[in-house]
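A single protein chain has been omitted from the complex, and every remaining protein chain is retained in its original position.
Up next is chain A:
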Amino acid sequence: MTAITLDNISRDYGCGIFGVRDVSLAIDEGEFMVLLGPSGCGKSTTLRMIAGLEVITSGRIRIGARDVTELAPRSRNVAVVFQSYALYPHMSVRENMRFGMKMRGTPLDEQDRRIADAAEILGLDPYLDRKPGALSGGQRQRVALGRAMVREPDVFLMDEPLSNLDAKLRGEMRQELVKLHRRLGKTMVFVTHDHVEAMTMGDRICIMRDGQIEQVGPPLEVYANPTNTFVAQFLASPAMNLIPARLTAAGGGLGITAGPLAGALPAREAALYARAAAEPAILGLRAEDVLTAPGPATLPVSGKVIVREALGAENLIGIETDGVTLSARTERQFLPAFGDQVTLHADMSQMHLFNAATGVAYPKGT
């Protein structure tokens, strides 16, 4: 049993400053949990608290059936992969991998076997006798992973391990980590501020802000149903379009006025958001839901092109109208010039609606 349970854990720095505040989270055995959030949101602190490298001022942490709250890092049987890799610079790759096993008294032949296995899996065979200083970023990353693997820990904790790699290598390592997780089947907690990593790697993601959890769930579910404007904006690039809106009853249905957007909502959305009528609200539209052609549930919006990013496979277009900027992810053929006046079509069947005062999403279907 190597599930992890965080029970109201806090890290209080005094003077009312909290790194993490009352965080409760249950990570299942064998799960790949991603802690996602902006800098300073407490995700790394949470990870370090699980590892035992950060003081827990209140709350309990259990790994499997063991309460590890008071245990030293060495007694928790967790392995940490750091953003800086934290390889021991005076030791060779082989010695780096051996260190943890030596500390735990693993027999020498068993140490050699595990090092050989990990080196084969990670392609580190040619580098075993090199010092970390003689390795590239990607190779160091693999050594850090190898060092964690050979320990055969209950839990892998990874603190932004891909953020020092270039974009191509990061993509490759992302896939390799997912493969590794499948192969090992161990519980992994992965900290990142990159929503792409979170979406592609996690079984579930836990989005944090200001030391607290905002939302936990499978990536696609969180993407489809963000609980508030923070999650909605953080989990995509470009961020979700948010426009102050007001819903009004109109002829048996529901009408919406949101900046330059105005018109009747589709019947399904009208029913979903009936309770929001007359309340100040925020309309949320993802960039991919702003289309270039009209559809059955779209509302037109015209504006001047102020952002134009041709990415090859697709374009990111930003238009401005009435002081509102709207981002759209368009097909590559649609590439207007800066300053052009264009009409886009907001797909209201994909809309999100948030309470303007609290930023909390109106639940769909209730």
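Simple rule for what comes next: a contact is a pair of C-beta atoms (placed from the backbone, for glycine too) under 8 Å apart; a residue touches a chain by one contact, two chains touch by 3 or more; residues count from 1.
Methods note: contacts and distances are computed from a predicted model.
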>> Name the omitted chain as UniProt records it, choosing among "cytochrome-c oxidase", "Molecular chaperone TorD family protein", "Maltose/maltodextrin transport system permease protein MalG" or "Acyl-CoA dehydrogenase".
In response: "Maltose/maltodextrin transport system permease protein MalG"
> Given the contact definition stated above, which residue among A:21, A:43, A:76 or A:286 touches the chain not shown here?
Replying inline: A:76
> So which of A:43, A:94, A:114 or A:151 would be touching the chain we can't see?
Replying inline: A:151
> Given the full complex, what residues of chain A touch the hidden partner chain?
Replying inline: 48, 51-53, 72-74, 76, 78-80, 82-84, 86-90, 99-100, 103-104, 147, 151
